[in-house]
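Heads up, one of the protein chains got dropped from this complex, but the rest are sitting where they should.
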Amino acid sequence: MVTMANEWLLLSPAAAFVLAALALFVIDAFAPEDADGGLLAAVAAVGGIAALSASGVLLLSGVAADGVELFGGQLVVDGMSLLFTFIFGSVTALVSVASVDYIRELPHKAEYYLLVTLAATGMSLLASANSLAVVFVALELSSLPSYALVAYLKRNRGSVEGALKYFLVGALSSGIMVYGISLVYAATGSLLLSDVASALGGASADYPGVLGVGLLMIVGGLAFKTASVPFHFWAPDAYEGAPAPVAAFLSSASKAAGFVVAFRVLVVGFPIGTIAGTLDWVLLFQVLAVVTMTLGNFAAATQENVKRMLAYSSIGHAGYALIGLAALTNAGGPGAEATVLGASMLHLFVYGFMNTGAFLFVALVEHWELGRTFEDYNGLGREAPVACVAMTVFVFSLAGLPVGGGFLSKYFLFAGAVGAGVPWLALVGAVNSALSLYYYSRVVKAMWIEPPAEPLGIERYPTALYAAVLTAAVVTVLLLPGLVVFDGIAFEAAASLF
Amino acid sequence: MALIYELTPAIVFLPLASFALALFFGRWMPKKGAVAGILATAGALGLSVVTLGWLLLSGEVHDQTWYTLVDAEMGVDLAFGILIDQLSAAMLVIVSLIAFLVHVFSLGYMNDEGEPGLPRYYAGLGLFTASMLAFVMADNLFMAFVFFELVGLCSYLLIGHWFTEDAPPSAAKKAFLVTRFGDYFFLVGVVGVLVTFGTAGFAGSEGFPALAESALAGETSVNTFGLSTEGWFSVLGLLVLGGVLGKSAQFPFHTWLPDAMEGPTPVSALIHAATMVAAGVYLVARMYGFYALLPTVLGIIAFVGGFTALFAATMAVVKNEIKQVLAYSTISQYGYMMLALGAGGYVAAFFHLTTHAIFKALLFLGAGSVIIAMHHEEDMWEMGGLKSEMRTTYLTFLAGSLALAGIFPFSGFWSKDEVLFETLVHALGGSPLLFGAYAMGITAVFLTGFYTIRMVMLTFHGDPRSETAEDPHSVGWNVKFPLSVLGVLAVVAGALNPVPIEMLTGAEVDFLHDYLYATPEALLTGAEHYSSLSSYGSGAIAGGEIGTMLVNAGLSFGLAVAGAGLAFGLYRGGSPARHTERLGRVQTLLMHNYYQDEYQVWLAEGFTVRLAAAADTFDQGVIDGTVNAVSSVSRSAGARIRQIQSGVVTNYAALVVLSLLALLVVFAILGGWF
Amino acid sequence: MLIEALVVSCLLGAAIVFFTPDRYAPKLAFGLSVPPLVLSLYAYVAFDGSGNALLGGEIAYETFAEWLQLGPYAVNYHVGLDGISLPLVVLSTVLTTLSILSAWTPIDDRQSEFYGLVLLLEGSLIGVFAALDFLLWFVFWEAVLIPMYLLIGVWGGPRRKYAAIKFFVYTNIASLVMFVGFFALIFGLGDAVSSTGMPAIAEALRAGQLGYLGTPTVGVPPDTLAIAAFLAMFVGFAVKVPVVPFHTWLPDAHVEAPTPASVLLAGVLLKMGTYALLRFNFTMLPEQAATLAVPIAAIAVISIIYGALLALAQQDLKRVVAYSSVSSMGYVILGLVAYTVYGVGGATFQMVAHGLISGLLFMTVGVFYNATHTRMIGDMSGLASKMPATATVFVAGAFGYMGLPLMAGFMAELFVFIGAFESTVLPAAPVFTAIAMFGIVIVAGYLLWAMQRSLFGPFELETDYELGRAPVHDIAPIVTLVVLIVALGVAPDLIFEMIRDATLDVVEFGFGGGS
Partner (left out) sequence: MVLETVPAEYYLVLSAAVFCIGLFGILTRRNALVFLMSVELLLNAANVNLVAFAFYWGNVTGQTFALFVIALAAAEVAVGIGIVLVVHRNFDDVDVTNATTLKW
């Protein structure tokens, strides 16, 4: 029996974000023009750290091992939600710290950090959302601040244009999604995932069309959040235009949020066993996964702009993560579904650090105003060796080389796909991964192999940015041996969904 | 076990030590390592003589594994062992004797002439000697192959001694490649023998010849890889024979030998007389117990031998360089030995091997002395009239030439006569095929006589045909001493086994015959055992064995004298004419060695190199092309795909909606909605 | 803990060297490469293992610790050595130390980074040979790529970027294919194994416990699965070895790589492929190997002959050696597929022998290059008169490559030939063997030809550089290699005994493993 007290205890990670947001309101109200925003960043970072430590404690304490439903089942706190809240917390902390140097000269710092924390709040709610209504509300809560964040450099055409595209595609997608939700409601008469699941049997018999269209549209909305093809179009432009820390935030945390809700909605709300006859969403996700990873990686292969390359690569990684859903056929052996789904969670977990780090490194280079193309990175390794070692760790880990946790998580994913009886999916992933090695190594080549065109003239080394980048790098490396801390959690969390 | 057999390894290790010394410290050693080499080979000679003496006195043979590389617990074992029986003991003496004399001679040929790279030279000689001695005392085929190869390496190093010129390295490469080609078959044979019999031992009931014998007799069975037992053994025999033909420069692998004349003359002497070329024939003799089981292979050996003897002799007729003549004579003489072995004349073959070793070494050293005198001019047409200037050289050289020509009573006559006699007898004994081989051999006798005497006449007789010939460079003791030793031996060596005399007088003078028959039966490597294996019968003409002998002896002697006489007649007088030019086309053909080199060079460069070039093009174009194509295709695919991102947001919206519709339609059909 | 000490000492050394000024890096790196060398030699001397590590033998220096959980399978930290892996570990340490020495002359830029990467590479290589858990092994296997990529890319020749990325991506995609294939096997075993430990998997597979991948209704049946996995793994490793037609990355990589990198690439990295073939394909799936014996042997023979022909066609000395490596690796494949003690053992012996000999040749070519700044056979001739010592060792190495008796290469090839000839698994074994053996003639052909044109004859040099005698630290490693090669040629049982001991169980499988 869950008492009131532990209910709030279980919500403490989300609460941490909310409190941080409120604190930022207050600070902004009393000290409107905080000069360098150090305090604001500190508050936001503390909020993130509090959230991640809270969720970490809850994870290890195991109180929520088999899921605790709150508010009449509207929210559920379980291993998966806590694991992802952990990701959101760490990404928020990293981004907030990094932003200190990035937006030092810019106005409206309070709003910036406020939006970040609010978006994080929405994400942590998404992780726990157990009803389509909450899903939609939390989705919007995390999306709307993101639109504004992308537009933060409001005198920069790229930033504004990115925001516009992000917003318009986002609005369209949310429209599609909510309409889908309404159709599912029409078919099942409920928005609560568990009730939806139990009503599926009858609904798919009576209104297969309504149900199918509805689910397909919901999947569309989720695909937007996870930047999966065909709802990915906003991603490259928004990531390239947005301030680099924001891009890091979106490509890591926001994407993860999309996946966590997708996992829950589909696995809990629409168990493939009962709905396969109406809409075989496993097949649907197989299509999406293949198209997404292929398009992402191939488009990334020929980019001139590092930031845009990372944007496309994050689409590719969305494709990998989709394997988690695409492999949920019953063709696998016992526990195969849990394995591959857990592997997908692990990958998103590691991805949170390595991808954030990579974008933050881009932020660092933008901070130095060296430019964004590969050529601009030439010879950087001699000017800023430490940061470049960190970046090397990020890209190689993204490429699946054993310098960081990305290696293990990616290969866990492929292994899981094989185990789930879809080895061909793993092979597609493998080919894509090899291609990704090509364009990731272009960064390394630029930094270490190519000589600089002219002296880069880097004089100042921003402390906060460095701190964030190095933290991300260290965590990424430690996650290679240290994945042992989280792998059990992930697989159990996945198993508890079925 | 006798003390001497404890010491036999030293026969190998002494020259080996001189190799190491000369290689690393030669620069600071007396005579740049020559002394060490001489002492080492002298020691080896001494030990070999003692070994031989002990063998003669006690009759005790020796066959023991000395060092195991890979022990047998999990398969065939690879080991070095020492087999001292009558054959190897005698061969040891020959090899170490020639090696010793060559070392001494080198003092005059290399040191006194101030040649470069002497330490390298003496190191090479040392290793050469060591390898050959080890090969001789090998007790199994594996060890034999190992040192067979090392002999090849040394010949490469020594032939290419003057590597800063163009010709020697090329000749060295050719020598190694051609013999390597033969050794390829040899190696396949060795592996085959190892796998078939599980051992490569030569001697004893555990040796592979014995096993093969019992297998043929059907007493035991071995894996013959689907062939008949005799068929498979014949294959093995022929494979090993490939190595023999290569090293012993038998047709068609003979082409490397004349080129090998690019090496220093003492090296030629060593190669031709006692080491490399002898190795091939010795190997056949060594594993004669195996070949004797295979009549087909024996026939092939005999034919190849006979043919080579004639074939090489014809080419020797027209050569102008003194060493070229000698080179072709070597090929021809080893042809005789092969003929003898193939025709079942085991003793005769070894007899000829012995005498030939002596007189061929003598001839080369003599030629060397002439070359010193002529300031390294080798064309006989630039010589002439040297006999007055260089007495010792002339006399010894003459002795050697007469031996080579097979003139009674010089050593060569006895051995060659016995070879032909054995062939004839066995041919008469129901192996008519041997008549062909015999015919070729007997014809070659005439040619041998001719070219030998032609060489002597052109070199030493007549008037000097050049300034250097008028005032030749004088040679020292270190040249004359070896010549004298060999000269004497060349005259008397025939006494080792004068079979005709025994037949006529009945005196027990066929010492070598008895000696080789004295090998203990246990080893199964004695001539007696071989004769028991031999499938050849014996026949006779002109009233019995003696008659046959007389006919054959008369024939060979007559032909030899005829050839010699013809040469003497043609090249007599002050300034003889170039008579061979009268041969016209034939001469050009002979001069070009029947275009043997041409087709082999074409095989190597014209064919193989072109094939390699084609393969390279294929590799770069097709295989690597595919690899690069894949990468460029995927990159251009990427460049295409990114075009979807047009940058116009309404297009994005349109694409989103359209793809959603597409999915809708597809899954509507799959899901059977509506 | 000895293996941990080995790896850690390498990584620690790498870290230290990274942060030392270029000035001191070379000597320091050499010094830091000695402890691993000594440790590995101690491991060799004190070796007390027996049998095959994957097939229930006594594993030496074994360490086991629990690590990850991949769904139903435990991923453990499990390392140890047996008679097959120990010689390769020693080979790695020896070659690393020598190649560091050989790098003193050619590497004159960013030394600390260079030597750091070399030590990093050494650590990963040791890990590859020591790991006994698949995923742990795979970590090291992939880790090797990074330092080698940078070594080629940063310090390589004119086309270094192309060569580096080609090597990087080509071998990476190969490992990915292999990975998928192998995990198909693991999941096919289902509950028969509870971890990704290689010994458990090997035992289970040889015990024929392979089941359906997935469910019997929609899954892949065991036979198909086994063959498919075998092929996937074979292709994956074949790229690394490399065997024709997956070899084209090798010449590019070798030509562009700096000498020390070439030494390690040819000396050890190629052996990773053959080692993996032996450990995975031929140890775990003997039946499939027997089924595919003929095509595999055909590939081996083609690699031998075709590779040798290609070497014959090259002008660049490094390309010559590179292609001849392809040829030599063919012998290894032939020996493996023979499934006899001499065949598999000989293959392993050939890995070591070729490691030493190819290292020797690359180093010698490097010394010539340092002096002449060209590797084109056409550009030079008569070098022997100017650089006698170097020429001598080059000749020695060349004859070693040609399989001159009493040198390691000959023994290796002889073992392989005997093993292949007597093979009962491979149909028409003698024919395959005989064709393969013709390689020894071609190899003699191109090496003698190359030597004749470059070393001998009158001295000429297109590039105008002053030729002096090579410094001692260039010659010393080469001489060391010559000594080792002769030692192994005269006393092969130095390592062949433990190799055979570890090989016995591999070949003992239904088809009696020959003699």
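Each chain gets a letter, A, B and C, in the order it is written, and its residues are counted from 1.
In this text, a residue touches a chain if its C-beta (ideal position, glycine included) is under 8 Å from a C-beta of that chain, and two chains touch if they have at least 3 such contacts.
Model, not experiment: these values are computed from the prediction.
Taking every chain of the complex into account, the chain not shown here touches A, B.
Contact with the chain not shown here comes from a single listed residue; of A:Ala148, A:Val428 or A:Ala468, that residue is A:Ala148. From the set A:Gly175, A:Gly202, A:Gly273 or A:Gly457, the residue in touch with the chain omitted from the display is A:Gly175, counting the whole complex. Considering the whole complex, the residue from A:Leu58, A:Leu183, A:Ala390 or A:Ala426 that touches the absent chain is A:Leu183.
Counting over the whole complex, chain A has residues 133, 136-137, 140, 144, 147-148, 151, 154-158, 160-165, 167-168, 171-172, 174-176, 178-179, 181-183, 185-186, 189-191, 210, 236-237, 240-241 touching the chain that is not drawn. The missing chain lies against chain B, touching residues 642-643, 645-650, 653-654, 657.
Basically, only the chains that are shown with their structure count from here on.
The pair with more inter-chain C-beta contacts, choosing from A-C and A-B, is A-C.
Chain centres here are Cα means. That of chain B falls 38 Å from that of chain C. Taking each chain's centre as the average of its CA atoms, chain A and chain C sit 42 Å apart. Chain A and chain B have Cα centroids lying 78 Å from one another. Multi-chain contact residues of chain B, defined as those touching 2 or more other chains: 631.
Multi-chain contact residues of chain C (touching two or more other chains) are listed as 169.
Residue ranges on chain B touching chain C, taken from their complex, read 69-71, 74-76, 78, 145-147, 149-150, 153, 156, 160, 163-166, 168-170, 173, 176-177, 180-181, 184, 187-188, 191-192, 194-195, 198, 223, 225, 604, 608-609, 611-613, 615-616, 619, 623-624, 627, 631. Taken together, the chain C residues at the contact with chain B in this complex read 166, 169-170, 244-245, 247-249, 306, 309-310, 312-314, 340-342, 382, 384-385, 399, 402, 404-406, 410-411, 414-415, 417-418, 421-422, 430, 433-434, 437-438, 440-442, 444-445, 448-449, 451-452, 455-459, 490-493, 496, 500, 504, 514-515. Residues 164-165, 168-169, 172-173, 176, 208-209, 212-213, 216-217, 220, 229-231, 233-234, 236-237, 277-280, 283-284, 287, 295, 298-303, 312, 435, 438 of chain A are the ones that touch chain B when the two sit in their complex.
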